[in-house]
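Below is one structure. I have some questions about it.
A single protein chain has been omitted; all remaining protein chains appear in their positions.
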Amino acid sequence: MHHKKTENIWIQIGGELPALEEISKFVRRDHCGAVNLFEGVTRNHDSGKSVTLLSYDSYDEMALSQCEVILNRAMKEYPLGAAAIFHKTGEVPVGEVSMIVAVSTPHRKESTQAVLAIIEQIKQDVPIWKKEFFDDEGEAVWKGGEISSD
Amino acid sequence: MHHKKTENIWIQIGGELPALEEISKFVRRDHCGAVNLFEGVTRNHDSGKSVTLLSYDSYDEMALSQCEVILNRAMKEYPLGAAAIFHKTGEVPVGEVSMIVAVSTPHRKESTQAVLAIIEQIKQDVPIWKKEFFDDEGEAVWKGGEISSD
Amino acid sequence: MDRAVKAELKTIEAELRWFSQLAEKRGVRSETITLPSGITGAELISQLAKEFDELNRMKKHVRLAVNQSYVEPFTVIHDGDEVAFITPVSGG
Partner (left out) sequence: MDRAVKAELKTIEAELRWFSQLAEKRGVRSETITLPSGITGAELISQLAKEFDELNRMKKHVRLAVNQSYVEPFTVIHDGDEVAFITPVSGG
């Protein structure tokens, strides 16, 4: 498990997810009227196929530093009181949480905008990969790895 | 405390807020990859004045039924797996949570859209009123009640 | 003639509910009131506003709820109704 906690940023890659209450208390600030907590959950379907399990591989050290880059950038672009990213690695069955992103902001709209922007950047830059297992016993597939060389 | 819990809807007006974990587990659905939890927190300022405390008055029975109307409408307009609203009444000091709105959806963007739409409607139709107490010992004010008759 | 007079005097009872600033100024959160049969919500607000300054001040911004649902001003109040005066709400 790799983690980093400063005054305004909390990141964890791998390990157990902290309790939502604890995350909420970390990001809350007296000048912030909004706390938004997003949970990414393993869904039972993807692109029309039945998913039974996801397994996440991760370049932990770099995932941590990339999350830090993302949150520092978000702190400049949005009026965040504090922000946090937690990502599990290894197996995450259907219905269980793989990722939590949390922020506080003065007003509500910017809280959801910031959360969506942070997730967008996680999905673009953070070296974590998901392998999908299907219930039709077809081969498990690394998501994004089907790209051909053509 | 007034509350209602069905298979897909959970509402509570007054009383203690349930734990976020419990709320997340209630809204989570196997086909939903996103859970969004929004907390409204008492902020230490409003319109340039220092706030020390909010006190909420509520028409509990009607607040409950209006929240039900809002969530039922949201279930039709957004692909919600489940949705929940919790609102405290009485005193809520700075830094404490007055309201929680939570939903699950298949994808992330619609989860934040649904949460914002639900909050918008709460602020428009749910008979709950907030009284603001200021640190300059000026008179406490019912928010929205300053409207003149002109 | 007797019957007409009796019809005019027919009354109903309604429960009024007050909240936020209206409750504070009214001094009570609920009260039972006797009203002429057939009175509408708008008429009730006009009548009460004559002797209740805070309602008078806010009356353009008050929405009426009967039995916990918002209603139009022309809605007739019936015997046993619960009538609430909803100033602009500010939850969240």
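The chains carry the letters A, B and C, assigned in the order they are written, with residues numbered from 1 in each.
FYI, a residue touches a chain if its C-beta (ideal position, glycine included) is under 8 Å from a C-beta of that chain, and two chains touch if they have at least 3 such contacts.
Owing to the predicted nature of the structure, the values given are computational and were not obtained by experimental measurement.
Contacts of the undisplayed chain with the visible chains, over the whole complex, involve A.
Checked against the full complex, the one of A:62, A:75 or A:117 touching the unshown chain is A:62. The residue touching the chain not shown here, chosen from A:28, A:108 or A:130, is A:130. In the full complex, chain A makes contact with the omitted chain through residues 40, 56-59, 61-63, 65, 87, 98-99, 119, 122-131, 142-145, 147-149.
To be clear about the criterion, only the chains that are shown with their structure count from here on.
Most remote chain with respect to chain C, judged by CA-atom centres, is A.
Chain A and chain B have centres, each the mean of its CA atoms, that are 25 Å apart. Averaged Cα coordinates give chain A a centre that lies 52 Å from the centre of chain C.
The distance from the centre of chain B to the centre of chain C, with each centre set as the mean of the Cα atoms, comes to 28 Å.
Contact of a single residue of chain C with at least two other chains is seen at no position.
Counting partner chains per residue, chain B has residues 40, 119 touching two or more of them.
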